[in-house]
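The structure is given below, and queries will be raised subsequently.
After this line comes subunit A, so read on.
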Amino acid sequence: MMWEIIYILLGIGIFFNLLASVGLLRFPDVYTRLHAGTKCTTFGSIFIASAAIAYGLWRWYDGDKSMISLAIHSFFALIAILVTNPTGAHAIARAAYRSGVMPKKAVTDELGGKND
Partner candidate 1 sequence: MNVFMLTLLFIILSIIVAMIRAILGPTIPDRVVGLDTVNTLVIAGMILFGAAKNEVIYIDVSIVYALLSFITTVLIAKYLEGDKL
Partner candidate 2 sequence: MNLIQQMPAILIGMPLIAAFLTPIIDRVNKKIRNGFVIVVLILEEIFMITLAWHVFTNGIAIYTMGASNPSIVPLQAAVPIRIVLEIDGMSAFMGLISATVCLAAGIYSISFIKEGNGKGKYYTLLLIMLVGMLGMEFTGDLFNLFVFLEILSITSCALIAYRNWYGDAVEGAFKYMVVSNIAALFVLFAIGLLYSRYDLLNIAAISKIMEYGSLEKIALVLLVSAFAMKCGAVPMHFWAPDSYTVAPAPITAILVSASQASLYALFRTCFSLYGNLMDYHSIGIVLILFGLLSMFIGVTMALPQKDIKRLMAYHAVSQTGYMLLGVGVGLYLLGSSNFNTYGVKAMEGGIFHIINHAMYKGLLFLTAGAIFYRLKTRNLNEMGGLAHTMKFTSIFFIIGALAIAGIPPFNGFASKLLIYEACYKVNPILSIIAMLVSILTLASFVKVFHSAFMGPKLHDVEEAPKSLLIGMGILTFVIILFGLFPGWVVNNIVHPAVTALANRIDYINAVMGG
Partner candidate 3 sequence: MKAKTIFFIIFMAFLLYAAFEIHPFSKPTSKMDDYIISNAQNETGANNVVTSVVFDYRGYDTLGEATVLFAAVSGVLVALRRKEDKHE
Partner candidate 4 sequence: MLHTTGGYWDAVAWIVAFIVIAVVVYIIRGLGRRDFRKDSAEPFFSGVELPTEKTHVKASNIYWGFTDSLKGYYSIMKKMHDGIINNYIAWFIAISVLLFFVVFLPEVIP
């Protein structure tokens, strides 16, 4: 039972991570690539880390005491990803805009002219 849950979690993680990479290749400009690169990797990594957390908790429950710290440390890695990834994306997007990389196929650009 436990292994099945882990399989499912890992499967979802792999799917979204691969999706992120493919999206990175397919999208036309920086901003859309950021959508793929940030959202999907974060989401995929959440599932992969959750698999590790589940595994650690399970082993802990089975009596292997030290495995709890696998869960705790994975959880911290997860939190760190969750906090830093969107911030990094924001930083890149802003830098890209300020360094003159305009969004392609843009319908509207309300920031235009304000990058001073």
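The candidates were selected such that all candidates are chains of the complex that A comes from, given by their letters.
Here, contacts are C-beta pairs under 8 Å (C-beta built on N, C-alpha and C of every residue); 3 or more make two chains touch, one makes a residue touch a chain; residues count from 1.
These numbers were taken from a predicted model, which means no experiment stands behind them.
Looking at subunit A and the listed options 1, 2, 3 or 4, the chain it touches in this complex is number 1.
Residues 3, 6-7, 10, 13-14, 17-18, 20-22, 24-25, 30, 33-34, 37-38, 41-42, 44-45, 48-49, 51-52, 55-56, 59, 66-67, 69-70, 73-74, 76-77, 80-81, 84-85, 87-89, 91-96, 98-99, 101 of subunit A touch candidate 1 in their complex.
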